[in-house]
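Here the complex is missing one protein chain, while the rest keep their positions.
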Amino acid sequence: MNRYMVLLKHDLRNMARDPLLLFMLIGPLLLILAVRTGSAYGTDLLQSAGSFDLLRYTDLITVFMMLLIPILIGTMTGLFILDERDEQLIGLYAVTPIRKQGYFLYRLALPTLLGLAMSTLFLLAGGVAQRQFENMGVLGMLALEAPIFALFLATAAANKVEGLALSKIVSLTLIGAIVAYFAPEPWQLLAVALPTYWPSKLYLEGASVGGDLAWTTAALVTGFLYHLLILYVLLRRFLQRID
Amino acid sequence: MIQVKELKYTYPRKKQQTLRGLDFEIGAGEVFGFLGPSGAGKSTIQNILVGKLQNYEGAVHVFGQEMKKAGVDYYERIGVSFEFPNFYGRFTALENLNHFRSLYRNRDAEPMALLESVGMSQAAHTKVEQFSKGMKMRLNYCRAVLNDPEILFLDEPTSGLDPVNTAMLKRLILQRKEAGTTVLITTHNMQAAEELCDRVAFIVDGEIKRIDTPHNLKLRGGERKVRVEYEGDQGRSSEDFALDGIGDDARFLELLRYRQIITMHTLEASMDQIFIDVTGRSLV
Partner (left out) sequence: MRMWRMFLFDIRFQWKHGFYLIYSLICIVYFGILYFVHEDYVEKSLILLTFSDPSALGLLFAGGIILLERGQGVMGSLFATPVRIREYVLAKCLSLSCLSVLAAYAIHLPIGGWPVSPVHFTIGVALTSSFFTLIGIWTAVQCRSINSFILLTQLYVLPFVLPLAGYLDWMHSPFMALLPTHGTLILLDGAIRVVGWQETIYAILSLVLWIGGFGWLTNRAVLGTVRKLDGGKSHE
């Protein structure tokens, strides 16, 4: 554990040069705060302005924002890894006792834990989410999404520029939430390939009145296994690439 | 071609001067070497001469013009190769050269011919991201001479090159010189400097300790002696003999005749040794 503390300390000291940690902490916190205050005041404002009724979309906003947290954290981590690779820093870690595996374990554990913590905070304190049993499963999947996005960027992009371009694609996975919310049943199949679809689906199933327990269980099990599969594939590809 | 008088330079927000009053002149068609350990101020000099640092004191004239007043057209007439070669990785060697060539007014150079001259015509259509350091160094040289520059700045041109390619690069540099190009080399590779340069300047702590031809430096620094190592009665021993009149030196002849000689070397100084003698510093 000691070695990882060294890395963490290094990151803390490096905050000024690369505000990764800062960003991963403050970004989601701001998001949660914005949703909390926004949901309180936004409804009145929008109603008086004659725009659409925000309340009707509470569930959509919830899934949208809860997906945004791992996307944010995962993208930052992925870009950070690319930055370190561009500067050939990863090679440096490889010859220290931490080794490459240790380095990546640390790099991926941090967003996983932070993502989990922030997602939990959002669901509990965001002021929009429903308290429901399904959220446990939702959180489990969300925790895996930050490392998935980070690894996706780190394997698919050859450098920072491509990483930035691909981060657009990562943001696009948000449509998983939109499809799960809006699309009629057969069209939903279009989005099953997106990991983000599954936690959204699970949450919405739980939140809908008269949700089907069988469906909920199916979404939970399939989604979770699917997340693990993606993570495994990406991790393998990544480790092959850095050797 | 280049005249420098009383050149002093202090980096912004630094107290200590990096260059402390340099004087030198470099003639047209000369190959001039700056030798010194890292941190001595070599790259500062290069950066001043290529116009990247302008807040210097003293006078720096290149092509008869004060560097501070040099416009962007100055870059039409010089070529610069950096120690760390850099290209667009996603583009091929040829594409890179074509792009850099397209930025000059003089676009007569044939990138393909240049690649051939450094033995890289095979790799012309390979993406640079797949190149080794040595290949990038050679491509780097091609890039620097694309505009057929009047002055060529080379920073550690032989670093990362194997002996064969080092020899090839030296040949190319000497060809440039024949064609009238002035070449400035910064390096800490003494051997390369000795073989290439008409004159070298030793730089330590922002000062030029000596400027001379490699030949003169060697003459001055060395001793006209020969050191003989032989198998003595109590194991190996060695003795030095002056070269003048060595044919009549009885002790020398005795050693040659009756002892088993292990090595025999004249004590002309290596450039490294001269550098240490002159500056009191080692090169690394």
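Quick notes on this one:
We just call them A and B in the order they show up, numbering each chain from 1.
Quick note on the criterion: a residue touches a chain if its C-beta (ideal position, glycine included) is under 8 Å from a C-beta of that chain, and two chains touch if they have at least 3 such contacts.
Please read all numbers here as calculations on a predicted model, not as lab measurements.
Checked against the full complex, the one of A:F64, A:F80 or A:F122 touching the unshown chain is A:F80.
Interface note: of A:F182, A:W215 or A:Y232, the residue touching the hidden chain in the full complex is A:F182. Annotation: of B:L7, B:I26, B:V50 or B:M137, B:V50 touches the absent chain (contact as defined above). The residue from A:L166, A:A180, A:L204 or A:I230 that touches the chain not shown here is A:L166. The omitted chain makes contact with chain B at the following residues, 11-12, 47, 50-55, 68-76, 78-80, 82, 84, 86-91, 99-100, 102-105, 143, 147. Touch with the hidden chain on the side of chain A covers residues 17-20, 22-23, 45, 49, 51, 76, 79-80, 82-83, 86-87, 159-169, 172, 175, 178, 182-183.
Please note the rule applied: only the chains that are shown with their structure count from here on.
One finds 53 Å separating the Cα centroids of chain A and chain B.
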